[in-house]
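Heads up, the thing below is written out as structure tokens.
Excluded from the complex is one protein chain; the other protein chains are retained at their positions.
Let's look at chain A:
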Amino acid sequence: MQKQAIFQSKLLPYALVAPQLAIVLIFFYWPALQAVIQSFLLQDAFGLSTSFVWFDNYIELFRDPAYFESILRTFFFSFAIAVSSLSVALLLAVMADKPLRGSTLYRTLLIWPYAVAPPVVGVLWIFMLHPSLGVISRYLRAAGIDWNPLLDGDQAASLIILAAAWKQISYNFLFFLAGLQAIPKSVLEAAAIDGARPMRRFWTVTFPLLSPTIFFLLVVNIVYAFFDTFGIIDTMTRGGPGKSTETLVYKVYSDGLLGGNLGSSAAQSVILMIMVIVLTGIQFRFVERKVTY
């Protein structure tokens, strides 16, 4: 698609794209290229000499069971966060889609957590479920559960999933509600006239018509779980106890910062880039986009 009416000018268009181009080249392409180059280099312990080592950093990474565990963990987190958050949000959206008194108020009261930053989400939840002072932990202990997410890896993981899913409910709710409102009422009425009860109408009419929204949200939620959980993990568990909450992004961060192993960290970055490109590709390929390129 192209505009028919245009301006003629030799220099002006370049001047107009120059600022964005400069920023993108300096702060996007240059670092991305550096990450790729770095991933083929090995630095000695003192940073005095570097040598080109081909794919050694990658091979070493894939030989490292900790890296595999981190990949599996990240996918598990993504799956658990997406499924729990999507199902709660869908339930709420279906309820809010009904012609109820106060439906705008309901919407307002459900969407604001979108604005809460991940590190704050982490702080809020670790405070409630802190082993020694959390208000919910009291009841868990009273119920006979030995609750200590700072020592127990599985509990820490479930805490991260819970907090991350909590934050994402509002986003999913908003898109589900928009998706539901786009479904023509006539289709549902037709099903009702045919004698389909509400539950049946939901599963045979609403749910299939909602599937593009669900798929879109699934991809968005996975990307969210990959990247935006960093802040939640960092304020709640710092990847611990042990490495039980160390996701791929957290590992890039801690390996580069604490370990100083830049080659490995860069190789991990490159693998992450490839994963994101694949996810984005899936989204472009399968999600109907209203953009024309």
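Rule of thumb we're sticking to: contacts are C-beta pairs under 8 Å (C-beta built on N, C-alpha and C of every residue); 3 or more make two chains touch, one makes a residue touch a chain; residues count from 1.
Methods note: contacts and distances are computed from a predicted model.
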Identity of the absent chain, which is to be given by its UniProt protein name, from "Quinol oxidase subunit 4", "RNA polymerase sigma factor", "(2Fe-2S)-binding protein" or "sn-glycerol-3-phosphate transport system permease protein UgpE": "sn-glycerol-3-phosphate transport system permease protein UgpE"
Residue among A:L72, A:L109 or A:L151 that touches the chain left out of view: A:L109
Of A:L42, A:L61, A:L124 or A:L180, the one touching the omitted chain in the full complex: A:L124
Contact partner of the left-out chain, one of A:V53, A:L140 or A:L174: A:L174
Where the missing chain touches chain A, by residue: 1, 3-10, 12-14, 16-17, 19-21, 23-35, 38, 88, 91-92, 95-96, 98, 100, 106-121, 123-128, 130, 132-135, 137-138, 166, 169-171, 174-175, 178, 188-189, 192, 197-198, 216, 220, 227, 230-231, 234-235, 249, 252-253, 256-257, 262, 265-266, 269, 272-273, 276-277, 280, 289-293
